[in-house]
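Below is one structure, written out as structure tokens; the observations come after it.
One protein chain omitted, others in place.
Let's look at chain A:
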Amino acid sequence: MKKLLSSLAFSALLLLTTACRSRDQNEGTIEITLSGWQSNPIESQLLEKVIDQFEAKYPNIKVKHEVINSQYMDVIKTRLIGDVAPDVFYLDAFEAPLLMKFEVLEPLNSYIKPEFNISDFEPTLINAFKRNEKIYGIPKDFSTLALFYDQTAFAKADIKQPPKTWNELIQYSKKLTRSEPDGKPNRYGFGITPELPRQQFIIQAFGGKLVDRNNYAAFATPESLKGLQLVIEQYRRDRSSAQPSDVGASSGDDMLGQGRVAMLLSGAWSIPYFKETFPNLKFATAEVPTINGRKGTMAYTVAYVMNRKSTHKEAAWKLIEYLTSEAVMKTSGNQGFALPSRRSVLAELQSDRTSLYAPLIAGAKYATTWQAGETLPTILTNFDNQFVSALIGQQSLKDAMQKAQDTANREIYLSN
């Protein structure tokens, strides 16, 4: 009996010490990792500063900020498979359905407290990270597309107002295209990016749609082609638009900055970029011209998400909560690379900087969010490939889109 008692006491002691030890560990600092990409060095510096403030507020949490710049999603997916993914990371709305479907993200519903005021976020942005009523990500910011135009070029061509409709845009493009003596244009009216993320709203302008209910590609309909045909015709028949590789530019922004095009559809990120890289460029923004009498534009959003296998979920949530809080969003919104996802912060910005950001903010009401089910990466690859071939005239738009749709759907079917 004595023996039993002593052994019991001993094991109790043992338990106590281990319990103590584990509590010790909890009291020590824990480290969580935050991964994202960097679109601009200034943006990164700003985030570092916010993280410092966070660490000062929660002294027992250390944040390791890691920048993955190239092939971000490939790296994240591979790390998720290998169980070495960061605790908190950026996720583009376009890739969200796949990760939500495979349940590698932590649902955040139970963490969100009333004082976080989730209803303050733009509902369309939250919905992009929602599946079966579970919220998997808190939108960090967003941007829509607006028409950027070169005011000097407009003045020279004697155009007073930015185009309001797509027909006007096509007319103005012809006026703005300027050729050298040998007939080769050295400036085009309109710069295009022949990629699906920039074309989805054009597909929808005449009632077309990108995917059907089962997330199969469905863009080869006459309605969709009607919209896309506008882009193709302007490029092929009018020769008043150009893509970056035609004029030796690295991106659409680059085309406008170098004066190779006079108009361009782009997002909030371009405003600080132009100011910094092309200080002599006199540009203004306007809402995207209406197509078929309908307003339309794209919206791109990125959220902070939590890894389901994170070992420090409470700390990870504290970080997400802090980064998306109203106070922090106000400071980071000042840099102007994107628009804040909280409506209260956005409202302040609206009254502040009416001139350049207003068209982008106005677009948020009718924008199409760049997202369409987990099959979108496959659809994107096939669309881009065939759309370019139609653009350079290798095949008709109808054939190209039919081929893109068939190939995409076969791949989707076979991978299911």
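Please note the rule applied: a residue touches a chain if its C-beta (ideal position, glycine included) is under 8 Å from a C-beta of that chain, and two chains touch if they have at least 3 such contacts; residues count from 1.
Criterion: contacts and distances are computed from a predicted model.
Per the UniProt record, the absent chain's protein name among "Sugar ABC transporter permease", "Heme exporter protein B", "NADH-quinone oxidoreductase subunit NuoI" or "FeS cluster assembly protein SufD" is "Sugar ABC transporter permease".
Check A:214, A:245, A:277 or A:396 against the missing chain and you find that the one touching it is A:245. Summary of contacts with the chain left out: across A:53, A:78 or A:214, the touching residue is A:78. Summary of contacts with the chain left out: across A:127, A:171, A:385 or A:402, the touching residue is A:385. Contact residues of chain A toward the unshown chain are 71, 74, 77-78, 80-81, 98-99, 102-104, 243, 245-248, 377-378, 381, 384-386, 388-389, 392, 394, 407, 410-411, 414-415.
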